[in-house]
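Sharing a structure with you now.
Omission of a single protein chain aside, the complex is shown with its protein chains in their original locations.
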Amino acid sequence: MTETDGDIVLEVRDLSTWFETRHETVKAVDHVSLTLRHGRTLCVVGESGSGKSVTARSILNIVPKPGRIVTGQVILHNSTLEWAGGKPIDLAALHPRGRRIRTVRGREIAMIFQEPMASLSPVHTIGSQIVEAIRLHRRMNQAEARALAVEMLDRVRIPRPSQAVDSYPFEFSGGMRQRAMTAMALVCEPKLLIADEPTTALDVTTQAEILELMKNLQSLYGMALMFITHDMGVVAEIADEVAVMHQGRVVEHGPVNAIFAAPQHPYTQRLLNSVLVLERRSHRALGRSLRPGADTILDVENLGMRFDSRRGLFRTSGEGAVQALDSVAFSLARGESLGIVGESGSGKTTLGRCVLRILEPTSGRIRFKRRSGEPVDLAALPAPAMKPYWQAMRLIFQDPFASLNPRMTLLQIIGEPLRNYGVASGSELEHRVATLMQRVGLSPETMRRYPHAFSGGQRQRIGIARAIALKPELIVADEATSALDVSLRAQILDLLLDLGHELELSYIIISHDISVIRYMCDRVAVMHRGRIVEIGETGSVCDDPQHPYTRSLISAIPKPDPRQRGRTGRIRYQPNGAN
Amino acid sequence: MTARSPAATGDPLPPDTVPLGPAGSSSQLRLMWVQFKRHRMAMVSAIVLIMIYLTAAFCEFLAPFSPIAFNPRYTYAPPQQLHLFDRDAAGQLVFMPHVNGYKVTIDPVALRRTFIVDDKVKHPVGLFVASEPYQMWGLITLRRKLIGPLVKGDPMYLLGADRLGRDMLSRILYGTRISMTIGLIGVTLSLVLGIVLGGLSGYYGGWIDHIIQRTIEFVLSLPTTPLWLGLAAAMPTNWPPLRIYLCITIILSLIGWTSLARVVRGRFLSLRTEDFVTAARLDGAGESRIIFRHMAPSFISHIIAEVSLAIPGMILAETALSFLGLGLQPPMVSWGVLLQEAQNIRAIATAPWLFAPGVAVVIAVLALNFVGDGLRDAADPYRQ
Partner (left out) sequence: MLNFLLRRLLWMIPSFFAVSVVAFTIIQLPPGDFVTSYAADLATSGSPASAEQLQELRIRYGLDQPLPVQYLRWIGNALHGDLGVSFEYRAPVADLIWNRLGMTALVAFCTLLFVWVIAFPVGVFSALRQYSLGDYLITFLCFLGMATPNFLLALFVMYLSVVFLGYSVGGLFSPEFVHAPWSIARLVDLLQHLWLPVVVLGVAGIAALVRIMRANLLDELGKPYVETARAKGLAEIALTLRYPTRVALNPFVSTVGWVLPVLVSGEVIVSSVMSLPTAGPVLIQALKTQDMYLGGALIMFQCILVLVGTLLSDLLLVWLDPRIRYDR
């Protein structure tokens, strides 16, 4: 049966999936309807808790306990299954562990998941996992199945597929594993591929590769693609149609151009706004002008940091030492905010931690000049001597859950630096903490509660309150917004900008997300494999990058504007030596 | 049941929202208690444990007889049932606790005594009966026991008698004190060793960690009983019982510290890299403040769980040693010493109540294991 482009492959009608526990019933999916068409891509977009993942799992009827499909239908059209006889099937009515739904999974509808490392069995070869998928649904012997697996791996552009088929998942990088999972999903040529945030855990450049791969495979196989994501840029890049989900419901759906140009629902508008606002420099930041003649607060020269391999009688593996930072140099003026952008392994986090001497640099100088005082080389100080400097240089962490001691109240957490530096105690301490909490937008009555009572965004504010408690001069923000939903990012960044104004702070903003940097920073340094490859004004680096790596990075970032699709060609970066 | 939509981790509402969850103001202790309560077996076992330790504390008062009081007339006498009510002359039911006496026949051929419980003979039993003066905890002189025969010299063997006519119940009650406390003392020593070595190992890392880890692995890989036996056998048999007791405890703890050290080290290692520990350091906290104020609360609950799981090992070990005659010696009474009587298969065949101390061991260890399991589940109340 040949389908033509646009034919309906799957219809979700009025689906509701509930999670029923002793205490409450959570309506994870609430009367959701979607349509998936042959050759077209539907992006289901929403923030965490919107129900998009549960919807995907409901389609395949693999919702984990205690969830179950309460009402609704999932109609699969034009299946090639013998027992269906060519008629549409309601997947939601099939028994979740029965034989019939199993003939659908992997064959008519396939699914790939977010974390490729955790989603493939660590003790089986890639080949055996793909062959299993083949032999479940097609009559082939071992040799034929293996040959098909090799061919599939080649089609997803994994190098040396005949060797890759006998390799284990841990031997591959994240991007390669995702390709292997895609190969496994497509090997039986399903009509619909559901992709649940497949690129969220990948670097921007790897993400671009995978998106391109998916588009190619779609034009090759013609399957319908349901792509779940929270990233509006990705949506703009690949979607034909968009469904926006919020708290279990589809609040808006339509063609991608219409959604981006004229969103109807307030939630969609807010979502788009919070993404688009980061496309430009914040007006708060624009308003600031650096005082002419501002002195240099931080001057880093030739900073190097080397992680030694484990020494001992026997080496555990053939790896040598890792040079995490290599001759890094930059300077920061007082009142300026400098962004450090890079992908995983670039060394940006290591840089932030070395500046604060949480990690020990192996070479170089870090000259720090306080408002009142002479420049001091922090790298040359003995470790115990850092304490007074940590009053002036503070850190905001990435993970709002792990950076607050779950066994201390807010008062104790925010008051910790005030106590340790002898700034205040007793009722004076409480007063100061209350003021700080108000400043970052928290209610002071809650100061005796514990962190687990607060949401992610609120916890990040607690972290900020802790950071400004001692009136510092420099704040290093290490991926401060990466763990937060998109709609919150602008809020937190605005808070940081306001505080910067008020307290005359200088910032080092570390992020893998260039829109954050573009929004907030005056200058940006691009890092790759431990080196700064380019540094300059944010505007010029983003609009007119010079270094080939920066060019490839900027070109790989999906823009949240569907009209720009395919206009800017993607540049691949080939460093000297193997890629 | 309330139906609601899933809460997002983002908050699209204005910043000063009400915190989520009813447990917002609960401290760690409270959350742990809530979690522990859910484990029903652990709750039941906790009550059982409290009763056992109360028994250990007040054994002199609770036991009807002294553990060394013997009576050759009643060797291997079977257990007597305690009846609470009796019919008086008028046929009415009155509260008159009593036990039935024995009819003794002597088998002329085997020269063995056989006891049959004779319900015509009644020995009245009372609460708070007068008794020989005895010392409670070696300090207070008391003259009353909780329960005992009203007429001095009457037999009351609620759990039977042993080879010398000694009351099993009294002996088991006295044995509770030794068996349960040897576990505690041994575990305390193990704990100190384990915390110090595990802490050093996890905190400093590097070659200190390497050496301590290899030592732990090595000690764990050795079969414990042969080593205990070897160490115990090396003790001179003419030492006073208390010194032997202390030596045994030390021997037990020398081998038991390793699992505690591993737990402490593991927690230290995982905590060391936690962001909030780094944050504390950047907040200017000194090393000792970091360890005791910031890290310790995170692993104290795990330590407590491990400790309560380590005590049964000590109890079982002491029981085994004493059973073999290489641990505590009579006249010290522990459950293991009592079980020495059960080594003789012929004896058990005719007097199966000699197993009773073993039942006590099983109950105590079961209770400790359940409580430890419950504590381990409750140790990390933030684990979703």
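Going in written order, the chains are labelled A and B, and every chain counts its residues from 1.
Everything that follows uses one rule, which is that contacts are C-beta pairs under 8 Å (C-beta built on N, C-alpha and C of every residue); 3 or more make two chains touch, one makes a residue touch a chain.
Here the structure is a predicted model, which is why all the values come from computation and not from measurement.
Remark: the omitted chain is touched by one listed residue; of A:Arg13, A:His31 or A:Arg102 this is A:Arg102.
Considering B:Leu150, B:Leu316 or B:Met332, the position touching the chain not shown turns out to be B:Leu316 (whole complex).
Contact with the chain not shown here comes from a single listed residue; of A:Ser121, A:Gln142 or A:Gln574, that residue is A:Ser121. Touching the missing chain, out of B:Ala89, B:Ala110, B:Leu242 or B:Ala349, is residue B:Ala349.
Contact with the undisplayed chain is limited, among B:Val121, B:Leu150 or B:Leu324, to B:Leu324.
Taking the whole complex into account, subunit A touches the unshown chain at residues 60, 62, 64, 97, 99, 102-107, 110-111, 113-115, 118-124, 132-133, 136-137, 168, 170-171, 181, 184, 313-317. Within the complete assembly, residues 218, 220-227, 229-234, 236, 312, 316, 319-320, 323-326, 339, 342-343, 345-346, 348-349, 352, 355, 358, 361-363, 365-366, 369-370, 373 of subunit B touch the chain that is not shown.
What we mean here is this: only the chains that are shown with their structure count from here on.
Here the spacing of subunit A and subunit B, counted between their Cα centres, is 51 Å. Residue ranges on subunit B touching subunit A, taken from their complex, read 1-12, 15-17, 19-21, 23-28, 210, 274-276, 278-286, 289, 294, 297-298, 382. Note for the complex: subunit A touches subunit B at residues 20, 23-28, 30, 47-51, 247-248, 270, 312, 356, 358, 387, 390-391, 394-395, 397-399, 402-408, 416-417, 420-421, 440-443, 446, 448-450, 452-458, 461, 463, 466, 484-488, 491.
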